[in-house]
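All protein chains of the complex are present and in place, except for one that has been dropped.
And now, chain A:
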Amino acid sequence: MDEENAEWVAALLALSGPNRRKMATSIMRKWPLRPCPPRLLCSSARRPTRHPRVLKEILARTCSTGSEEAGDSEIKPRQGGFAQAMERFSDPSFINTPEQKSQHAPFATLLRNSKLMQMGDPKGKVVEGEIYHVVGDDLYVDFGWKFPCVCRRPAKHPEQYVRGAKVRLRVNELELSTRFLGSSKDMTLLEADCTLLGLVRAPLSVGS
């Protein structure tokens, strides 16, 4: 017996009784496999094939590694809407960078899909920021914009407002700049104006 046929025969033998008989007769007759319901055939061999080499490939692929591959792609419990949403939204890559797929997207696309555009009028919007610097009672919070905002440490749980803490802010102005009388250009303070709403998460080193 040839080596080539040997593995084919071995794969054939691995099939269950009725499948094996079916496969063997069709190979010998070189007839196309009749379309059958999935439970009687290897799951990927749906389409009728004429060439025995193709048949061999199908056998090798589906029957050599066991039934894991065959079962995995087809037999999956259909999830309800909530379960699907839960899976999608708890995936960290979705939360952090929704634009990951657009690696080579043009700048116009990146801008159009950015948070700046989605936010609309920044006045009154609630954003999350991280404290990156503390000077006395002044907290310098970076919320992803060009400028940081400087807020006063609140009276409630002051020990938790340290560098690394995540806080929630309400945006009043994105840039504190205004035109003074007699000047041709605005004068700017190089910072944003936000109201500190509360703490989201203190860093792990701070006891609760």
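To be clear about the criterion, a contact is a pair of C-beta atoms (placed from the backbone, for glycine too) under 8 Å apart; a residue touches a chain by one contact, two chains touch by 3 or more; residues count from 1.
To be clear about the criterion, contacts and distances are computed from a predicted model.
> Absent chain per UniProt: "Trafficking protein particle complex subunit", "Small ribosomal subunit protein uS2m", "Translation initiation factor eIF2B subunit beta" or "L-aspartate oxidase"?
Matching the unshown chain against "Trafficking protein particle complex subunit", "Small ribosomal subunit protein uS2m", "Translation initiation factor eIF2B subunit beta" or "L-aspartate oxidase" yields "Small ribosomal subunit protein uS2m".
> By the contact definition given up top, give the residues of chain A that touch the hidden chain.
Answer for chain A: residues 103-108, 110-111, 114, 116-117, 120-122, 132, 142, 144-147, 174-175, 177-179, 185-188, 190 touch the chain left out.
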